[in-house]
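Note that this complex is displayed minus one protein chain, with the remaining chains in position.
Entry: chain A
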Amino acid sequence: MTAQEVRLCGLLLQEHFGEVVERIGTHLLRGGAQNLRTIANETNTPLDLVKKSLCVLVQHGVCDFGSGRRGPGSPVEYRGNCERVLRILRYPRYIYTAKTLYGDTGELIVEEVLQRGHMTMSNTVKTVADRLTHNMEEGRSMEYSEVVSSFSKLVETHFLQRCPPVAETATAAPSATPATHRTPASVTPPTAESNPDCYKLPPVTLTGRGKRRRSSDDGEEPGGVKKAKMDSESCGDEGIYWQVNFERFHQHFRDQAIISAVASKLDQTSSEIVRTMLRMSEVTTTPTAAYTQPLSANEIFRSLPPNYSISRPILDQGGSLTGRSDLHRALANLARATLESVVQERFGSRSARIFRLLLRKRHLEQKQVEDFAMIPAKEAKDMLYTLLSENLVQLQEIPKTPDHAPSRTFYLYTVNQLPTARLLLQHCYKTVANLIERRLFETKENKRLLEKSQRIEAILASLQASGAEPEQLTEVEEMITAPERQQLEALRHHINKLDSTENQVDETIFLLESYIISTKSK
């Protein structure tokens, strides 16, 4: 939990949940496991606010609780989860992926679950149906069954999973046998995967249609009240909450990155083959596996989409007969390409040449670098020293004599991929935090203007709803002058740009994080 990470987490929490939660959250992240009293005292917030924010954090999986360090009798301790907060940055990407795979329904389902943290299936289905109905034309509404089918598809492909059951409280622990429960004395909370029913849909049938929400419909028919009561009846799946399976989404992103890399390196056909191989092993490999399962050429050939008519001989030529992807190597290559591209954009193509040279040849002397890279000595020296000062390149001393006399020592330049990747990852976090801060700053600067435009929009909307004449509308519109309108446009443009750049930097973060995690698990 570096300073940059904590800063970024604080900004994200503030944007999504507000100031109080942000304060509690950053305190948790900085301070490790703490119990309720400590949090309340150190952050000077009233106890009930602390409780509420902790509820919010737990609901979203940011905070875990477990029994205290001094054994089962001590007060419960809460722990913040930094990684989970950083996932918030990636929500747009998850939603977009769901949209491409499962259409609008899927997109809305994932969006709802992300927003609420944990939700029951029936709740989700109802909300999504209502939302979809709201966007459809008059007179049509969304069938629950369609939403349910999308939901089940998401569960089948493991994009959604059940939340792990909550551990028993400390008082009940002694009576429970260790065989049936995880004893609360263990500090690690149960993971979602440990539940064998993790991907089983609850046996409920939901029938009905989405309700259209009318803004002027205050006086509901008496039937509406009854309907509301019926909706709040238990649908048989109380207590079964669903959450988004982030690991599965990450697997999907990783596969996409590998496929596009193969496509640009070899050609379209090979990338299709790789895509099929990866898809077939989607559900069978764990997220941290180094290799996908071996697949025979027959299976691959059968599962290829029919419009790619490749004859068997070509498939055989394209790779080994039992195909197996080395995921670690693929991730390492992608991370290496990322590092190289950063050096290239930042320092120029010649420095990039030196960087790639050092990556390949591991250790080189100054003279050898100049010779291999075919760059004049003075310029090469300059570039190497710049890279050294940015810590992208390290110097290794090999003494010839026991007294490390500089004239009798070899100085070798080298690049270590893993530490450099970590360094760049921290840079990325700082960059995203900078972008968010700039966005907040821009919004604050133009707060007056934004408020004014909002007021005018509200006035316009109310006038239109109550049927006003065109002259009144234009009069209201003219309350915003032309330069102000331009400023507003520019502001909107800025904020969009900052937002989209955050997402792009997040892609880099994802690649580097996957690489670092894959090396840790070896």
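The definition used in the following text is that contacts are C-beta pairs under 8 Å (C-beta built on N, C-alpha and C of every residue); 3 or more make two chains touch, one makes a residue touch a chain; residues count from 1.
Everything that follows uses one rule, which is that contacts and distances are computed from a predicted model.
*Asks:* Could you tell me which of "F-box protein At1g67340", "DNA-directed RNA polymerase III subunit RPC6", "ARM repeat-containing protein" or "Protein O-linked-mannose beta-1,2-N-acetylglucosaminyltransferase" is the UniProt name of the chain missing from the displayed complex?
*Replies:* Result for the unshown chain: "DNA-directed RNA polymerase III subunit RPC6".
*Asks:* Check the options A:T43, A:S145 or A:T501 and report the residue that touches the missing chain.
*Replies:* A:T501
*Asks:* Which listed residue, A:T338, A:T420 or A:S518, touches the chain dropped from view?
*Replies:* A:T338
*Asks:* Out of A:S264, A:Q472, A:Q486 or A:S521, point to the residue that touches the absent chain in the complete complex.
*Replies:* Result: among the candidates, A:S264 touches the missing chain.
*Asks:* Just checking the interface: what residues of chain A touch the absent partner chain?
*Replies:* Residues touching the hidden chain, for chain A, are 257, 260-261, 264-267, 269-270, 311, 313-314, 317-318, 333-334, 337-338, 340-342, 344-346, 349, 352-354, 356-357, 360, 367, 372-377, 424, 427-428, 430-431, 434-435, 437-438, 441, 490, 493-494, 497-498, 501, 503-508, 511.
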